[in-house]
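Apart from one protein chain that is not included, each protein chain of the complex appears where it belongs.
Coming up: subunit A.
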Amino acid sequence: MNLERVPNEEKLSLCRKYYLGGFAFLPFLWLVNVVWFFKEAFVKPAYDEQPQIKTYVKRSALGLLFWIAVLTTWITIFQHLRGQWGEVSDYLSFTIPLGVE
């Protein structure tokens, strides 16, 4: 969808949908929201719906950062310690790498 051709009210409703959707443990929606609406929120000349879009984009970005932090920490810990955890890490893994502890 090309945002250029969409009326402003619809932009706002789209942006809100993506923002709310992200709460369903879908951080990628927030990522899309941030990338897609960044120009609308911060670059375009002001219009009525812009302040609200701005808040949604900011909050999406915040949530995205939170997810990145959590996932990075977990992945780092898991990859480092999976060998030591033994049984637990096998049950946590979807694909068990071959020939690795």
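Here, a residue touches a chain if its C-beta (ideal position, glycine included) is under 8 Å from a C-beta of that chain, and two chains touch if they have at least 3 such contacts; residues count from 1.
Note that contacts and distances are computed from a predicted model.
Per the UniProt record, the chain missing from the shown structure is "Nicastrin", taken from the list "DNA replication complex GINS protein PSF1", "Methionine--tRNA ligase, cytoplasmic", "Nicastrin" or "Phorbol-ester/DAG-type domain-containing protein". Although one chain is not drawn, the whole complex shows that of A:Pro7, A:Pro45 or A:Gly99 it is A:Gly99 that touches it. Take subunit A: the residues that touch the chain left off the picture are 86-87, 90-91, 93-96, 98-101.
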